[in-house]
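All protein chains but one are shown in place.
The block that comes next holds chain A.
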Amino acid sequence: MASTPSKRALPSKESSLFKELLTFYETRQLKKGQKTADQILKKFPEHGETLCMKGLILTHMGKRDEGRELVKKGVRLDLTSHIVWHVFGLIQKGEKNYEEALKSYTQALRFDKENMNILRDAAHLQTQLRLYDGLVETRHLLLKLRPNLRQNWIGLAIAYHLNGNLTEVKRVLEQYERTLKNVPDYDVEQSELMLYHVRVLEDLGELSEALSLLDVNAKSRVIVDRVAIMETRARILSKQGPTEETEQSWRALIQHNPDCPDYYKGLLASKGIDLDNITDSNRAEALQILRDLSTQLPRADTPRRLALDVSIGDEFQELVRDYLLRGLKKGIPSLFVDVKTLYKDTPKWMTIEELVEGFRETQENGGSLDDPSIPSAHSSPPSTSHEAPTTYLWTLYFLAQHHSSRDNHFRALTLITTALTHTPTLPELLTFKGRILKRLGDPVEASVAVNEARLLDGQDRFLNTKAAKYKLRAGLIEDASDILGLFTKKDAPSPGADLEDMQSLLYLMEEGNAYRRKGRLHQALKKYHVVRKVFEEFEDDQYDFHGYSLRKSTLNIYLNLIAWEDNLWSHPAYVASAIAASQIYVKVHDDPSVSKDALSSGTSTEAEKKAKKKAKKAAQKIQEELKKAASTSTNEDKGLEVTPPKDEDPDGFKLLTDPEPLERAWKLLSPLPALVRNNIDVWIAVYDVAVRRGKYLQAVRALSNAKALDPEHAELHLRYLHFRKTYSALPSPLSGPVGAIVSNTLSSLLPSELSSDLYNSQYLQRHPADARAVFSAARGLHLLDHPKEEVEDMIFGVLNREAHLQLKVALEVLAFLQGIRSARAEEFRLACDQKFLLSSVFKNPAELALLQREGSPKEEQQEVIG
């Protein structure tokens, strides 16, 4: 039904009512607005604009569904009104449906080209959606309409910047600055604007111009951010070349903040020295500079630490000795972590070991560490004064970390035990004991140790979090929740719910992984999906700033934010969650009975049932309150943001039984290929999903990308075989250019003259002593339909000494054997149990349950896989 403009025009009475309606909306007098709308609609029930306004008001009052329906109706009845499209856009924007909102706004602009409100919202949407060409046009128009508004100039400049046109940015800024009559000093917004202008010149390579603009405005106090001035200055001068002035600029920064390593790097660069690539010819000079600064700035740790990177031999020994002594005497917990980065240099870690072992011996013989004539472990004359007992403690702690890092876990344990006898009340000793046990493969005992640490200081949230994390690693999920609950909000439905609200990626990933290890794949999937949701929130967070930052003029950091957001999905937590979730979906696709097993394993324990009840009650309460708030006839403005609906699938059953698991998996993985090029696990995950979705081009490209990173990677090897097998089994080969690319790429990955069997055995021959490779070759045999016994025989090769089997791999092998229902799975498990003596992960389920019960106050029968 076409609507004609004549239907839009109202007689004078209703027309003024409509004006009132708009005012009521703007002032958020929602009830009055609704009444007024109804008055108009009584006489003109099909007045599109009124229907839309009423719908908008209802949405604000919390009646989203009704409101939305009215708005849609209103739009249909008056397709050429800018008001209806504007309202529709507002609704969609509130639902975070930015693409659709922009479409609506674009429609609105067709009928009211110069509406400032609509233009501004459209600009924000275009920025969010990264549609920079459109953004430039919109900003141009806004500036043309109101050239006396500073934001409009800034908006245009930023639009050009985002669109990659720095020359235009410069032009706009210069034009704007010419309009300024009195440039205020000490105005922070003006300061930020000028700093932005300087940065633009710098990025354009116009370094002298940038520098003089900076200096002039710094002097006249237009730019007031001292640190920014100094940093910008130093950076520009460095780009111009290493001179005396450059050197002084870095020295000034160091005086201001002696603890920023970048400043030292800059200083050395200004003297032609690359801190990351010291040569024998510049070592002495670098060291002298650092030594001098260390003397001048006694409270600064950075120059002394950098000197350790730079020095070698005897000088290194002298410097590191002082550094370590100071740290041990002071009792600095992070001392080892600090010097650990030196360990890639063998002489250095050996020197450190010798020194600290020497310290230990001296103290055990009752001596003090102030005697400068004590260089090594082999000469320690007892002296008269004693060292403070705490120094000994921190010495043992350091040595334990040192030896554990070199895989001498037993020695490390002994040291920690000695330290604990000395001082049972230092939590750090227990947390480290936990870490050693973790490395030895006993997560249950590890969690006991860390929990003991926690009990030493119940007020410390760090210890609380660590203890919870270790419980999760040990599969003691309920215990972890109880521990976390000591610090989470008391009125939250559960500790997990609060941590979800607080966007705790650590918690979500650890709990997701814990569920996955236990085979509760639905719950694991749920957590991984929450991670996705958190990142969607992170992505949405920038929206407000598209307008805000223009007003505040904080442009440099705004642009940093946009750049950060552009890379958001490459965050390690997101990548890990997407890969883990996709692996579950692939499993379910390959074997739908997996989801049946998971769902049956999900029957909760008594305590879990109780916790669930409590959470359900709390959630119900919240829903009731929401409903109450919605139904009370107040004027309360709920805004246009959608309140999150009740969670219909708290345990992830629906996720796991989704009819299209591969589509779900691809949705999670899709941001990754563009942003994460160097992670082979990403390419493998992309392959696994693509090949099953029949996207052979994507699959084979993923393999190519993986090959470029590590052609002999064990998982990749298996995929070569998998792809050839899958591709050959296609009923008819792929046609056209796609088919050609696919088969050509396949040949480049796996030479067509080599049979898969031959390729597989050659791979094994290339890596006979690599457990992962052996495992991969064995899986290859399985894929190529060799008899089970042959597969098993090959697999047992990983137990050979030369293969250096790691715990993680052993677990995967065991899972594989169990997965193919091998008769020798149990044999393998026992062998691993023997091999990894201090580990508990190879105990059979009954034994493990016993250990867990001992390690946990209340955990009941838990199902454990592997």
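The rule we apply is simple: a contact is a pair of C-beta atoms (placed from the backbone, for glycine too) under 8 Å apart; a residue touches a chain by one contact, two chains touch by 3 or more; residues count from 1.
The criterion applied here is as follows: contacts and distances are computed from a predicted model.
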| item | value |
| --- | --- |
| Hidden chain of the complex, named as in its UniProt record, picked from "Creatine kinase S-type, mitochondrial", "Acyl-CoA N-acyltransferase", "Large ribosomal subunit protein uL3m" or "AP complex subunit beta" | "Acyl-CoA N-acyltransferase" |
| Option from A:T36, A:Q190, A:Q363 or A:N556 whose C-beta touches the chain left out | A:N556 |
| Which of A:R146, A:R226, A:K596 or A:R677 contacts the chain that the document leaves out | A:R226 |
| Hidden partner chain, touching residue among A:L505, A:V588 or A:V791 | A:L505 |
| From A:R461, A:K654 or A:R766, residue that would touch the chain that is not displayed | A:R461 |
| Where the missing chain touches chain A, by residue | 186, 188, 191-192, 224-228, 256-257, 259, 299, 301, 330-334, 337-338, 340-341, 428, 459-463, 465, 487, 489, 499, 501-506, 537-538, 541-542, 544-545, 548-549, 552, 554, 556-558, 561 |
